[in-house]
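Excluded from the complex is one protein chain; the other protein chains are retained at their positions.
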Amino acid sequence: MNELLTLTGLGLFSMIAEIFNFRKAIFPVIVLGLLGLLGLCYMDWGSYNSTVTHFSMMKVDNFSIAFTSVLTATALFWFMMSRSFFEDQTSMSDHFSLVLFALTGAFCLTSFTNITMLFLGVEVLSLPVYVLTGSRKRDVASNEASFKYFLMGSFASAVFLFGTAFIYGATGSFNLENIATYLSTQPQLSPLFLVGLLLMLSAMAFKVGAAPFHFWTPDVYEGAPTIVTAFMSTIVKTAAVAAFFRLFYLSFSGIHGEYADIIWAMAALTMVVGNVIAAAQNNVKRILAYSSVGHAGFMLITILVMNDFAAKSLLYYTAAYSAAGIAAFLVLYLVGSANNGETPLNAFDGLVKRNPIMAGTMTMALLSMAGIPPLAGFFAKYFIFVSAVENGYIGLVVIAILSSLVGVYYYFKIIIAMFFGKPDNLPTYFLTPIHRFLLLFVAAIIVLTGLFPDFVMGLMTI
Amino acid sequence: MEQLVKFIPLFPLIGFAIIGLANRRLSKGVTGVLATGSVLASFAIAVIIFMNRLGGDGQAVTVTLFDWITAGNFSAKFSFLVDNLSTMFLLVITGVGTLIHLYSIGYMHDDDGFRRFMSYLNLFIFFMLLLVLGDNYLVMFIGWEGVGLCSYLLIGFWFKNIDYSSAAKKAFVMNRIGDLGLLLGVLLIFTATGSVTYDSVFAQAANITIPVVTTATILLFIGAMGKSAQIPLYTWLPDAMAGPTPVSALIHAATMVTAGVYMVARSSVLYMMAPISMDFVAWTGVITALFAASIGFAQTDIKKVLAYSTVSQLGFMFAALGVGAFTAGVFHVVTHAFFKALLFLGAGSVIHAMHHEQDIRNMGGLAKKLPITHATFLLGFLAIIGFPFFSGFYSKDEIIIQALAHKPIIGYLLIFGALMTAFYMSRLYFLTFMGKFRGTEEQQHHLHESPLSMTVPLMVLAVLSVAGGYLLQGYMEHNLTLGAAVTASTEIEEHTLHGLHNVMWGVTAAAIVMAVIAYVLYVVKGQRPSSDADMKGLEKTIYNKYYVDELYESLITKPLNSISSFLSNWIDINVIDRLVNGTGGGINALSGQLRLTQSGNTGFYIVAMVLGMALLVAITVFM
Amino acid sequence: MILLQSLNSSRDFLPILLMFIVAAGFVSFVMVVTQWLGPKHKSKVKADSFECGIEQIGNARSPFSIKYFLVAILFVLFDVEVIFMYPWAVNFKSLGAIGMFEMFTFIAFLLIGFFYILKKGALKWD
Amino acid sequence: MISQYLFYFLSFVSVMSALMVVFSKNPVYSVLFLILTFFSIAGHYFLLNAQFLGMVHIIVYAGAIMVLFLYVIMMLNLNKEDEPGTTTMSKIAATISGGILMLVLVAATRSVHGMESPVADSSQIGSIENLGKVLFAENGFLLPFEISSILFLASMVGAVFLSKKEIR
Partner (left out) sequence: MELIPGISTEHYIFLSVVLFCIGAFGVMYRKNAIIVFMCIELMLNAVNLLLVAFSRQWNGADAQVFVFFVMAVAAAEVAVGLAILMMIYRNTGTTDINVLNKLKG
């Protein structure tokens, strides 16, 4: 609850700070605020038992604390990476307040116990991101991305609400506990419930970008400003998938058998589609966009497995993916901003010569995403595979490993360009101290969380 | 005392960190000393541990660094297993590693990327040590991937050349195919036993059903096939010769490529339970041994010959493992590490002297100009062909004897392979060091012996190649108890083995005869491989006074040459490369089709979503 | 009356419904009557925007100001916010101080938003 | 029963006008038909005893949102009848998939059994007082209520940000 208030306060502050000429103070205050938020998470961790609910709407348990910590840390990195981007814009406070409001929504998504909160959280998260996607107002690509995202997002919201209505019709409640109770007491499942469940499933699949509801992802990721893409692929994705997991964990796990096959097929399709299409791309931003679709598929496996270990694996996966995503998108942003915003593969040629830190961190990030040990991404995949194998989804694991093999192929396209390409007529980069620190720090995180996965996994003890 | 093992991987890691972070701030000299010194320190500890164990009871000791992962039913510790097998590998890795680091100081001294090179080498040593030290499959897998990565970085070290980087890519892709098998195998083992730690896996091995263990071991072996360059995943290794020579010596001859052998030997308990897997391993090994040897006949690049010879020798090792002679296989890993590293380093010395000329048709008569290199190379050559009492003699004979005792067909084929080895290695040796110099005037003018930092490792390795086999023979037999079942059965057949030893003398003699034939052909008759331009025309102009020559030519050399070039050109390029490239192409084609769905049209996207939704509901509700 | 009873609905809303019916009836009555009473002479020339002989170019409504649009959008937002206040106002007494605090928080948010809009100049018409 | 006839009448109006929203060539007609749909849905609300909601519905949708739509259409001068770029293919695809969705949903929800009947007389459920009590109760919808103010703030900032001219 304190976390929610802090975030709201920060959002309000940055919204009006520019008016009061506090422009210079915005960034330090946000950083301090987010650090404070991490402190609050630390204090709250473990002190909540599972009975404390706030207004019967949210429950701050270790699941939500753990995911909030990951989200907050990612947001901290995100602000550090994007500071220079927004500082030369006139509307810095608009951007920052929108992002903070989105974070508020993300926090609701990790701690809700009522579908109302889930719905409002999704909307509070999505609306600012629609706007941010279109924040390059003169750029038609940015406009198009924003429009597509908005249109399909509101369509998905309508589907979500329709599903909610059916669930309410079957159970008479929006409360997740009541729904779970309904499932455990009702011998005969109402057809309304199943339809509602599937519609909600579709909408959540849309939010995490799972096939066949993934179509918005590549286009929107490509069109959005790179900084915003970084936000979407890390924070929005983490929050959405956490919400997905929480919703199904708290309410629907009683009828796991009814929808298991569907999530199985969805996960398989998502992994294959994301990774295979990425293989033929030449724009690095688009490669990362498709790879993000692929990662959503891996994350879906945890929703299929649906136990405590799966929750931990999901936490670890999102943390690893967010760290790698921040690093990769920061490098992408730096490369793109020196190249008129374009990020074709050959803009990375010989990056190792032009800036070893950027190339090194990018390599780490890509290797981690590809799942090469001992980096964090490997264990993230490994834990998910282990949990899936334990529950007998061996076929899915085979598909997952095969598609991650395809993943290695396209990640290496980028690495090869960076190491073996000829840097003709391409600029050398000079990093600001904050970016250099961020790159090195994230690279260290990728390695350290790989070596000590228990640290992240231990955050959550459901 | 075994607790010291913690420091063994630590030193190379520190070396890597210092060199990698300091970069330009360290002089080349300091860098070289630091890199070599860190591995030397590890070697010293390894020796201490080894000596200590020699006097002790030889029990395996587990040294836990920290509790690594505990999540749900899954737990793994980051711990090291010190037993006779891992100690043996430790000695080889750090020992040969030290020598090759030393050698690199001289060999790479003028290169711009000297520091980067040394840091990569240190990193490689670190991962290799993790690979052999880990007490569970997970730590091993980390080392496994890490050495692959370093190998990739080092093959592509001279990345200005586009061929090199494509070779690096090929190496990586092929290794990933193998890794897929390995990972699946480990997951399967985990499913079956609920653990990935060697001890508990082997303790529960009896509870696993035979089909599962067969599948798991074959999957593991697929990993080994990739890493140890067995058919059909071998083509990356010859291509990997694009990297600097010390890399070829260290990674692609002495250490990394034997990781597959280590892994199979480590899992010997599982393999012993699965006869089908054993057959699979043995046959893959023997086919690779013969196939690669036959390709070795026609190669003219000095490093390529050695590369095919490595593939072939690895085939020998797997054949040994496959027949249940795990100890013999590991023994051969050790001796092979000595003499093959020696041969590669010698070749490097030659290349260094010849100013990066690698074609043996342009060499010859180097014995006088490069006395140390020649002498050491000769010893290495004698070791590999199994000249009596050299190291190769002991290990190779052991393999063949065990094979004859357990799977005779494989034994006969291996004898044939040994003879082939003797021939093409002799050809290499004689063409390089004997006869007249065939290079350019300028090259001849600049011929010089390599600096001391390069020749000292050669001499040390030469000593090991000569004496290593004899010294270690007893230790191997008594202290490496792998695949206990086989050892027991061999004792029963003691008298048979004795007879087989006598057979081996005949084989050795035959090998020497092969060498002599090569001597006659390439030195006395001065025959040499025709140049690329007139491969067919020139063959007839070589004088053919003796009927024997012609007979030999038409009966042996020509068929062998044509088979060899057929295998290397046709199968390599048309079958295996096409298979590898075809997979990539297939994915690209599929990708090209799939991306059409991403039409950019919002209306279409929503139609797809609606249909998806309808499908979900229809499937769940109506089925 | 019978109709409304059969709807089971509360009679409190009867006047409102009647008002709607009267309003709708009046509008439709006027529209029908004007159609019926007014003279109808349709011609192409008469439908033209201008009758000065020059062909019209473009459309009369092409230039627009974004400011007006912004005002309309903000109106919608505040309009919807107000609907939350009816239930609060009706229950004002029973909700007590806590309810007061809740609504004040809500209104404070609104005011911050309003302040932001004012300072951003979103409501300036020129 | 008169309520039955009223239901069918309102349903007919809402479905027909909804279809007309989709099929009208002129966007202004679409808006007007949508308003008609909203009124008929408000009628359903009254029918279902959700009196306050019905009024709010009219205020919000017909009174504010649809005015905004109409305003935008007028401002952008979209009262033209042509709609370029619509291919027959896409129309067919839309019709088929819309039809499939309806078919599947109707079939899936057709056999609703075991619905409990209302516990007591529910005429006061939809009253302002009752809704206010639920909305502002401690264990009611207080938190979403406050969160929705954040939503409004976010959309205000977003709308202002996107519409505002960039200062050069």
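First chain written, first letter: the chains are A, B, C and D, and each begins at residue 1.
We take it that contacts are C-beta pairs under 8 Å (C-beta built on N, C-alpha and C of every residue); 3 or more make two chains touch, one makes a residue touch a chain.
From a predicted model like this one, the values you see are computed outputs, not experimental measurements.
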## Note on the structure
Result, missing-chain neighbours among shown chains, is A, B, C, D
### Summary
From A:Phe96, A:Phe174 or A:Phe298, the answer for touching the chain not displayed is A:Phe174
### Message
Tell me which of A:Thr113, A:Ser146, A:Thr318 or A:Thr449 is the one touching the absent chain.
### Response
A:Ser146
### Task
May I ask which residue of A:Thr53, A:Ser157 or A:Asn307 touches the chain that does not appear here?
A:Ser157
### Task
Name, in rising order, the residues on subunit D that touch the hidden chain in the full complex.
1, 3-4, 7, 11, 14-15, 18-19, 21-22, 27, 30-31, 34, 37-38, 41, 44-45, 47-50, 52-53, 56-57, 60-61, 64-65, 68-69, 72-73, 76, 78, 83-86, 90-91, 93-95, 97-99, 101-102, 105-106, 109-110, 112, 115-120, 122, 125-126, 130-131, 133-135, 140-141, 144, 148, 151-152, 154-156, 158-159, 162-163
### Task
With the missing chain put back, which residues of subunit A would touch it? List them for me.
116, 119-120, 123, 127, 130-131, 134, 137-138, 140-141, 143-148, 150-151, 154-155, 157-158, 161-162, 164-166, 168-169, 172-174, 192, 218-220, 222-223, 281, 286
### Summary
Listed in rising order, the subunit B residues that touch the chain left out are 595, 598-603, 606-607, 610
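One rule holds in what follows: only the chains that are shown with their structure count from here on.
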### Of A-C and B-D, whichever chain pair has more C-beta contact pairs
B-D
## Note on the structure
The distance between the C-alpha centres of subunit B and subunit D, rounded to whole Å, is 70
### Task
Please report how many Å separate the Cα centroid of subunit C from that of subunit D, as a whole number.
16
### Task
Could you put a whole-Å number on the gap between the CA centroids of subunit A and subunit B?
42
#### Entry: Multi-partner residues of subunit D (at least 2 other chains)
105, 108, 138, 142, 148, 150, 153, 155, 157, 160, 164
### Task
Quick one: which residues in subunit C touch 2 or more of the other chains?
109, 112, 116, 120
### Message
Looking at the complex, which residues from subunit D come into contact with subunit B?
### Response
90, 93-94, 97-98, 100-101, 103-105, 107-108
### Query
In the complex of these two chains, what residues of subunit B are touching subunit D?
601, 603-604, 607, 610-611, 613-614, 617-618, 621-622
### Summary
As the complex stands, subunit A meets subunit D at residues 8, 11-12, 15, 54-58, 90-91, 94, 97-98, 101-102, 104-105, 108, 114, 116-117, 120-121, 123-124, 127-128, 130-131, 134-135, 137-138, 166, 188, 190-192, 194-195
